[in-house]
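Note that one protein chain is taken out, while the other chains of the complex remain in position.
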Amino acid sequence: MKNYDGVSAELAAVDGRKRLNMDKVMTAVCFVLLLIIVVIPIVMIIFNAFFNEGRLELGTFVTQVTDGKNLDAMWNTLKIALGATVLGTVMGVFYAWLLGRSDIPAKGLMRALFNIPYMFPPFLGAMAWDMMFNGRSGYINKFLRTLLGLKTMPININSVWGIIFVEVSYYFPFVFMQVVSALERMDPTLEESARIAGARQRQVIWKITLPLVKPAISAGALLILTTSLAHFGVPAILGYARGIYTLPTRIYAVIYNSGGSFDGIRQGAALSVMLVVVVSLALILQNRILSAGSYDIIKGKSMRPTLIKLRGARVPLLVLAILTLVLIVIVPLVMIVLISFLKAYGLPLEFKNFTLDQYRTVFASNGTIDAIKNSLFVSITAGIICMFLGTLVAYVVQKIRPKGKGALEVISMLPYAIPGTVLSIGVILAWSGRIAGINLYNTIWIILVAYLARYLSFSMKTSSAALLQVHSSLEEAARVCGASHTESLKDITLPLIRPAMVSGFFLIFLPAMREVTTSILLYGPYTRTLGVQIYSLRDAGMIPQAAALATVAIGIIILLNTLVTRLTRDRKGV
Amino acid sequence: MSDQIVLRHVTKKFTTKTLGDIIAVDDFNLNVEEGECFSFLGPSGCGKSTTLRMIAGFEDLTEGEIELCGRLVSSRKKNLYVLPEDRGLGMVFQAFAVWPHMNVFENVAFPLRIQKVNKTDINRRVAEALHHTSLTGLENTFPGDLSGGQQQRIALARAIVTNPKVMLLDEPLSNLDPKLRETMRFEIKALQRKFNFTIIFVTHDQSEAMAISDRMMVCDMGKIMQIDTPENLYNRPCNRFVHNFLGESTFINVEIRDGKAFPKGSADQALPLTLPPQASREMVVATRPNEIALTGPDEDGYQTHIEKRIFLTDRTEYLVPVGGQLLKVQTPHRIAFSEGEKCSVHLVEPMWYPADDAEADKERARRQLV
Partner (left out) sequence: MANVKFDHITVRYGSHTVLQDFSLDVESGKIVCLVGPSGCGKTTLVRALLGLNKPETGVITVGERCLFDAKKHVNVPAEKRNIGIVFQDYAVWPHMTVLENVSYPLKKQRRPKEEIRERVMHALEQVHMTEYARHLPNQLSGGQQQRVAIARALVVDSDVLVMDEPITNLDAKLREEMLLEIRMIQKRLNATILYITHDQQSALQLCDKMAIMQQDGTLCQYGTDEEIILHPANRFTFEFIGVSNFIPLRQAGSGLALDCGELIPYTGEVPPQAENGGFDLGVRPNDIVFDPASPLKARVDSRVFLGSEYNYFLSLGQKQIRVQQSMLDARTRGVAKEGETVGISFLNTRFYPTQKGEQTP
């Protein structure tokens, strides 16, 4: 009775040939599009890493993999990723417990603030921290040096630890959000029964609460790990100029230094294989751990969890939480805004040095306006195409269930495991004239193709979840009411998953707007994106101008985010 | 027998944003004796769970004091409050609350590990607790792989392993299916006989409460209505609310004239009943559909006929006019009448309540609250 797979198969059999044809077309479309968007770039990377002019040639690969600089980069990547994971997890769990389980005041506001780092592009944060604690010229560094009478700068953010610190401040919400929601939904009697069993509050936290939210903790921690391994922005801003490379920045360097020559791209492809292996290992670990440790801790009548009284520690912990928020959210923001008003970078932060000139320049520059236009164009286009394509794939996988549905699912999720830098190389290899003479290099289309591959899995996931909610009885009820299969699809299924499709769109549109990792390797003279433009302005030493554009970008992001929250909140519930 | 749990003037007030102050528990006084099985029974929101949570130490009191095994554990006056872990209680929750990250053995061993009991004793005592809850052999299984009934047994084993004097059971059977509920009820009683603890059993299901308890307390809207043995409560409820809450009830409004009780709407035929000592002019006669004897027309009963016959699964229901009212009577299938047939109704020891029972007022008060 409950076996809805069987049921839809039954319905298909009753319907006869007509429906099977439509289903076949949909399935075929999915396979072809995924082949073009996802499979070809990936195959191209592997092919070029190991083959040269059609012959197996492992030389490039071996040279790259054994190169000292590259090994250093790999080592840095691992250090940074592990450091960020450990520290980010500790911080995320601590604040999740404080906000989810204790009687600390102003919870609602703090939760909202703790989510800000999540939507804030980390590379802008890195810019701000660089302005403050650059090992040579950071503003606060200079201030502290004078104050303390030191010879050298007290803090050097351009180090492995600096990179870790900035990544932690933007990635700890991954753990925080997972754990806080697990804590809030947890059945409070699980903890109360431990009290009855004689355990002290402290023992309950260590022996019951934390082990119970362990699945949530590891899910968040592994998300930090995989994200950090593939991350480009922060190490690029803080480490690149000081010779501290990670694999993603090293790939960029190799290609950049070779001036886009084919040989450089081949070297990049070899390095990419190295990075993909590392990330894949992390993802395999993630799957293992997540599938092993999931249990149901949400049960029974809905009760508000008993909050633990902090008593004397309440005020100090509140101060600590506020200071953390100020440090990771407000300070960088203020710094960027302040610098954006400076006449020139390096001048003291005094009112007489302030001007609005940077904004004028920004808005007068064609390059900047182009960048905003380009970003809007690729983000919206990628969002719309992915929304439909992702839904199509989800429908085929969930409802039609053709023979190769497993493969379809894996292919559409594959780019999720592939770092943005690597994907860019694949796209360059595939679409710069080598296949069927199609050359998209230096056009906006190549960025779009890369975005499609990168973000498809986002919309597919949301549409999939929504489709699972659409019970087959809803469609069947329509059939019994006299609707044909197509009509029931049009009248029932599509309207029901529309909200999920829309939120899938925004899930792609928002990160695409601030994207830098992929586009940094793909942009041409007239196809800079917003992220690339900020990065290049800064790279060219026009730091106040970069800060001004960053301020504008942050404004746009905050505006869009508020808009999205409003829109999704008012929508009819399903 | 000594008193094991004593509540004196226990009161709990909550302040809510929407409703203002709510008196969840209003001046509760009760003594539970050693080895007794005592139930808190009442509709949701009657204060039974809050009282239990105050005994367990999860809620503080607004007024009054609580004594457990001769030791004061909560007192407003003396500003005393013993933490839940120091009260030496056993407790079983509705949602089982077994820890999914520990196997059966570890769940049950947890209280002993906290007490730093040595390894051999832990092994022995856990094995014993598992034996008495029929869980032997499942030591290494995780709760997620077990049925609801087995999970509740783990919770029981965990509660008895420390040999507590007092066991608090918070609707422990509500999440189980009806058949299992009955089995578990027997098992709880068997454990009580074996380990000799005092039980406080919280439930909203009156037949469950009656089946398990030695005495029980019926409460409503934060007030104690009546405390007595199940049979006394069922047979002599103190008011209409308790009568109705403890089982299906049927009421006849009567007028007292010339020392006889005439059902309202019946001028000539009185109910053949002896009046209570202080009968007011209007009263309510309360009885239960299955306690009314239905016979062929005879001299002793109230003469009437069958208005309607409704066939139910395990009994037949008849609607019988009594004056202007319809009386509900239920009999086993073997006592069969057909619609329209003349018959005689015999009320066996009914209860008498004043017509203007506080019931109506209370209903009004409740409406205002909600």
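All chains are identified by letter, namely A and B, in their written order; residue positions are counted from 1 within each chain.
Definition applied: contacts are C-beta pairs under 8 Å (C-beta built on N, C-alpha and C of every residue); 3 or more make two chains touch, one makes a residue touch a chain.
From a predicted model like this one, the values you see are computed outputs, not experimental measurements.
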Omitted chain touches shown chains A, B
In the whole complex, of B:Gly144, B:Pro297 or B:Pro332, the residue touching the missing chain would be B:Pro332
Missing-chain contact among A:Ala241, A:Val277, A:Ile369 or A:Cys481 belongs to A:Cys481
Answer key for B:Phe142, B:Tyr234 or B:Phe262 versus the chain not shown reads B:Tyr234
Absent-chain interface residues of subunit A come out as 1, 6-7, 10-11, 13-14, 471, 473-474, 476-484, 487, 491-492, 495-496, 498, 572-574
Subunit B positions in touch with the non-displayed chain are 206-207, 210-211, 230-231, 234, 246-248, 288, 290-293, 311-315, 332-334, 348-349
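In the analysis below, only the chains that are shown with their structure count from here on.
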CA centroids of subunit A and subunit B: separation to the nearest Å works out as 55
The residues of subunit A that touch subunit B in their complex are 187, 189-190, 192-200, 203, 207-208, 211-212, 214, 295-297, 299-301, 306
Subunit B residues touching subunit A in their complex are 56-58, 83-86, 89-91, 93-101, 110-111, 114-115, 142, 144, 155, 158-159, 162, 168, 175
